[in-house]
Every structure is written in structure tokens, then in C-alpha cells.
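Structure first, commentary second.
In this view, the complex is presented without one of its protein chains, the others remaining in place.
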């Protein structure tokens, strides 16, 4: 029915919006794919909240170092120019507003920029928040990377989140498999529709009143 | 009239109460003399709040290093086992209660352990507090090193300080040229009288009700 | 002479009583003081409150302590991981208490305990269920909640090298919670690969000054290093790659 781009295409689209020289934290899960599409001829410095700036790609099997991991506890490398620091310093960087961009997954994003991505609130589930709440409020720009719809077809863009919140009014922009939306004082604004998606079709899918984004 | 020991003797007396393995900050001025009397066969680790643990003695003239100074901005050295750190970490050490002892000068100490040592409050004087207030409240034991009397013969041990306070109820013990006093819930207790000073003569000099210190 | 070194892990963890609050460094397995935890299991202390980022991985280290039923409560940011089956089982059975703290608040609260801060206004968690009941305040237009220090009776920390004064250096992201936990516990116990002579750590590069450390024990070099040089040959759990492939799971 409507055009959906792939995870990789979405990661590439997000990567295209990250400028050289940016300090960037890529959240656990799909957002880590963005690293694969950052231009090799540009320097973009990745932060991982467990204590490293200047994170490089995954090592080959012979160079797996259990002391050198990312926030998802996967093996990584450190680039020339990297720096290690302890957890309070690392979260100070985040909470102090020093990161330019973070990219996070989401269960829901509200039209006022509230983010829900850490808990479905389901009975019996084990809560685990990690650094999600710090990332949500810490970066200068908070990008969300997500499918527009849940597997059962409900919009993840909502008037108000029904899942437990991660942060209030913190999301800058939402990159979905259908389109890119800015969070504005007037709600979601369509920044870019992929393929044959339109303002109208997206309004219908989400059940939201969408505006067209202003250029910036 | 009454026995007074010299500055050096007083410094030696204080040094004798500092146990091996202690972390110690010696305040600007007379307290720095204590370092000269710490036993050479024992390891006592000196902290200077401008970012060094493991401070050593003054260098000779050929080894003066402008980057390596103490809180009094005098040239010092660093011992094997030293560590440098920044100012927030250094004052965290103090305020977090990690120092065992600090030795400070005083204008006045009250019988409830209030300390006044940073300002006489005189009109036209330029205020300057430095790290005095942090040291006063930070160390596990706060020792004051001072003459018992001012140059005009007034007691520096008082019922209530008339000079601006550095810290409230923070002093553990006062080492004076006449005697050593503990600060107790019941006021000053005479721990040790030098020479021919007695509880009675010291009560007269200070105008205070003094008790004998309990052993500890 | 100051000598904070102790001969073995058993001695290092001696005197930890039942009911203690114990911080454990580590982010997942990186920097987890596994040898000290093993010694703590052998030592027998129970009814513990653990402060850590995670709630154990696989069947070793913190997970083994949980499996031995020594832990009453855990304060952490992220208990649920792909290999946290020990914790998951205890939690679902109602046999362990859990307090979830956002990771940055966890780190800053530990740091506050070490630095003598009475409480601080944090921007993290505002408006979420993890801030319910906490004092809130708007300062210069930004919303905060008041967070209090987290202290401990003991901290168990893993570092790379230490000296007899307790000065420490760490390795890569295994540093994580070690320096702040060392500052926040009454008694800080550290395992290092190697104890080096006093003066051989560069004072410019000491990460944890010895003032924060009470006991140091050498546990031998991690197997992916040889005399300080990275040689690899392990998986992320630190197991030799061959045995990991052939055995499935064992440390």
C-alpha cells in the first residue's frame, strides 16, 4: 500500500543528517546501524556511555577485547584520538548537553515530543532503563529511529504516550520507515515523505493532524 | 609567667598525633611546619587542594617547578606514589570526608568547635576564603594550630566567635603554644598542658570553664 | 610503610558482614570484579544489598552470587539482558527486590556520595514514573528532580594495575563505575591484574588515587593480555575462542 524503506535505508537517511565534527551517541539496537552509513571521509565522533569517545567499528574475531565494548555490550574498537573516562564523567557529558545528536529507538513518540522507549509497562515484565532517560534529555538533538507502525498496525506517533515515558518533550525529529517528522510546537510536521507516501496518507495512517515542515 | 612552646615545638607536638597511613592536609602558614616533623620512617600522605596527593618537601633552587606548587603557592615536590587530579576531584576528596586530618590556623575557636580563620571582618579588608571553609568541614579530624592568646593578650579560645565563621562545630582539637584542648560536647577539655601551665592557669588566661580531657 | 596489598581474594573480602550494602563495578562483564565476587560467595555473607549497573551475566560473578541466594536487593539501571537468566528467575519468583535507577542518576548519586554532596537536582527522569514522589523543581526554565547520594559499606572494584598505596589505573571501558564506587564506600576492595612497585604508576595518569582504596589484591593477568600487550584469542565473555566454540559455556 504505502512505501516503506528498509532499516538500512533508514539508517543511511539518518546518517545523511549528521554533520562532520558532530559528537553522536547511537542507542542500543537499530540506531547502531547508523554507524555503517556515516561517510568514511568525514570525522564524526561516536560516544558510548560506558566510557569512550571515539568509538570505532566492530573488531574482527581475532581482536575481540572484552574490556572494549559499547553500551549494547558488543565488541568495538577505539579510533586514534579516542578517550576513556568513568561513568560519572560520561553521563556528565550527556546530561550537560555536550552531545550534538543521539539516535534512539521508540515504542511511542507524542506530538509534544515525549518519548516512550524503555518499558511497555506490561505486567510481569522486568523493568530496565539503562541510560535511555539520560540520553533522551541530554543531547542537543534527539533523533528517533523507528517503524511508523507497530506490527499490529498502530501508529507509534501518538497524541499522548500510553507507555511509560522515557523523557518529556525531548524528541527533535522522528525518522520512520515511511517518512521523517519534526517535532514542532504545533505537533508533528512532515519533513520528508518516502516514495508514494503523502501528507494525506500519513495523516490517515497515524490518525494525527500533520503539518508540512518549514525549511531550516 | 606561663610556659609557651615555640612554633616548631608545637608543630612537632601535632606531628606526633598523626598516625602512619593518614591522609593529611596542612593549611597555609604555620600548619605547613608540621610537615618538617613527620617521622621520616613513616608514610603519611600529604594532600594539597590544588590537585596533588603525595606531596613532598620543597625542592632545592635548581629544581623549582612552577607547575608543582602547594596551596600556599610555594614550590613543592611529588613523592613516588603521588597522583594529580583536577579541582573538583580534589575538593570532593575533602568534602567527601576522605582526609583523616587537616591542620588549620585560627583567629578564634569557640567552645562548640566553631572556627573563625578567614576574615577579621575589618572594614576595608579584602575578603579571601580560598579552601578554608572546605577544609574546615571536610576532614575526619580538624586540628587547629595557634597561639592561645592574641598579641594583645586576648584568648583565641572563646565562648562564641566574634569574627566571621569559617565553619560551625567543626574543630576536633586545638593545639596552642600553652596547651592542647579537645572540643567536647561540654566545651573545651584540657588534653595536655605544657610546662607549668595548669587547668587553673589556663582557665584564668582564657576566661573559660575548662574540663580535664578523658583518655581516648 | 603503608601496604594495602593483601595476599589473596579470600583475605580481601574478609569481614564483610551479613546485611552489608556492596557496590560492584562493571558494565556487563567489563570491569566486573569476578574473583572478588567468587571469594565473597565462599566467604558466605548474605542478606546483601548490591549496587551495580547490571544484575549479573551468565552463571559467573554477580550471577553466581545471586544464584547462591545471598542478595536481598539489587539497585541497578539495567537488570534485563540476554544472559541475565539467574536474576530473571529470582525476580519472577519474588525472591529478590529490585530498585531501578537511570544509569546517569546511578553514576551521579554514587559520585555525590564520594564527594560529600547532600543531594542534587538532576534533569534525568523528570516526568517519568521513576521520578514519582521525588521533589521536583524548575531552575532557569529547566525541570529537575532531587536525587540523593548512594553510599555503600563495601565496594568491589576491578582495575588493571595498583600499587601498595592503592593507586589504580584501569583498562579501556572496564573503567566504568570503578573510580566513583571506590570513592563512595566505607571500605574499598580492589582486584588488579598486577601490583606494581610504588612510583611505577605515572602520577599524571593515576585514575583512582589511593586515598579511596583500602585493600588491593593481585589476581593475575587477564588472559587476553600477555605482559600488558593485547593478544586476543577470547570471546566477549573472556573465554578462549576454541573452548567457547567447542564447549558452549564455561569460564
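Think of it as A, B and C in the order they're written, each chain with its own count starting at 1.
In the analysis below, contacts are C-beta pairs under 8 Å (C-beta built on N, C-alpha and C of every residue); 3 or more make two chains touch, one makes a residue touch a chain.
Just so we're clear, the structure is a prediction, and the values are computed from it rather than from any experiment.
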| item | value |
| --- | --- |
| Contact list for the unshown chain, restricted to visible chains | A, B, C |
| Chain A residues that touch the omitted chain in the full complex | 20-21, 23, 42-43, 45, 47, 52-54, 78, 80-85, 88, 91-99, 138 |
| Residues of chain B in contact with the chain not shown | 48-52, 61-69, 73-75, 78, 84-88, 90-92, 94-95, 114, 124, 126-134, 137-138, 164-168 |
| Contacts of chain C with the absent chain, listed as residue ranges | 108, 112, 115-123, 137, 139-140, 142, 144, 148, 169-172, 202, 204-205 |
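The working rule: only the chains that are shown with their structure count from here on.
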| item | value |
| --- | --- |
| Chain-level touch network, classified as line, ring, star, complete or other | line |
| Two chains joined by the most C-beta pairs in contact, as defined above | A-C |
| Chain A and chain B: spacing of chain centres that average the CA atoms, whole Å | 54 |
| Distance from the mean Cα position of chain C to that of chain A, given in whole angstrom | 28 |
| Between chain C and chain B, distance of the C-alpha-averaged centres to the nearest whole Å | 36 |
| Junction residues of chain B - those touching two or more other chains | none |
| Residues of chain C whose C-beta touches two or more other chains | 111 |
